[in-house]
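As structure tokens, the structure follows; a few thoughts come after it.
What you see is the complex with one protein chain gone and the rest in place.
What follows is chain A.
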Amino acid sequence: MTGKSLIRFENVSKRFGSFIAVDDVSLDIGEGEFFTLLGPSGCGKTTLLRMLAGLETPTEGRILIDGVDVTDVPPNRRPVNMVFQSYAVFPHLSVADNVAYGLKIDKVAKAERDERVAEALRLVKLEDFAARKPDQLSGGQRQRVALARALVKRPRVLLLDEPLSALDAKLREAMRGELAAIQDAVGVTFVMVTHDQDEALAMASRCALMNRGQLQQVAAPGDLYEYPANRFVADFIGTINMVEGTLGLDEPDQAAVTSEALDCPVWVNHGVTGAPGTPVWVGIRPEKIAMTPIDQPRPAGPEEMPAANVTQGVIVRSAYLGASTLYEVEIATGIVLKVAQANGDRDAGQGLPAGSSVWLSWAPKAPVVLLG
């Protein structure tokens, strides 16, 4: 995290009966960040967000906003506002009255209130819909109302609970960019919950991945993908070929792993900090494996260990995905590796037919070796 910390969770836990929804989470979120909480359903991300809103009280630990302990402050007295998953737009009020609701409670004078409502509606491009009732709006428009209603209060933090999950694919794509643009415009810290990793990676400045109530890793999206902290993170984010192995040589900037699942050793250019003989996991993302027809010369292995990082196999099946083609290649040990090939020109889509024998190779920078 860069910049000063705005939100701090200190050893926060939340139990519902015997179920531990959030387990000892400590986390700092900086001023102006677009922070996403990512994880499978039931991982505790929504509970964490609701505790920040004040809609749930932590069983243990403290929550600070701007240095102030808000653990026991009710939701209506916190400097945060939320966009609910169901939008929760008041059905009996017009769009303008929905947006004005919070300002009326704050006793903002009418002239200023009208001004701010108009400004908020402009921000979400709903200025022509001020007089409409929510049942005359589309799902996307209702969400904008919820967004305007929360932002008009000028909160320190805007909380978004799965804001895009109810929108169709095209609209979701468009809203991603728009949410980021809105954040740029208002400069408010955004904390967003999502179960959709594309969404989390595309929008976040930083992302916390949770599982079973615990933080797995907090990092920038790229780091989460390329430098996963553990197997769960590597598996959850994107697609990865994961094999079990044993650590051989281990130096600060290089390591070798042998695996029964692979018929070649794996040479990586990062240290693992484990004793030789330690069981490890090796992960290689499909797009980081190169594939060439078997009639071409064998690709060269790394200088330090020419036998490593090259193997051969037979294509079992392929899936054309537009931008790339995903091949499943069975190697001599019987396991199937996923290999993605970018479709760099329009002929590439034809690809190699199933049954083709191919070379598979990867650079020392491609695999990641994980201890757990």
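Keep this in mind: a contact is a pair of C-beta atoms (placed from the backbone, for glycine too) under 8 Å apart; a residue touches a chain by one contact, two chains touch by 3 or more; residues count from 1.
Here, contacts and distances are computed from a predicted model.
Q: Match the chain absent from this complex view to the correct UniProt protein name in "Cytochrome c-type biogenesis protein CcmF", "Dihydroxyacetone kinase DhaL subunit", "ABC transporter permease" or "Sodium:proton antiporter".
A: "ABC transporter permease"
Q: Where the complex has a chain not shown, which of A:Thr57, A:Ser86 or A:Ser357 is the residue touching it?
A: A:Ser86
Q: Suppose we count only contacts with the excluded chain; which residues of chain A make the list?
A: 53-55, 74-77, 80-82, 84-86, 88, 90-92, 101-102, 105-106, 133, 135, 146, 149-150, 153
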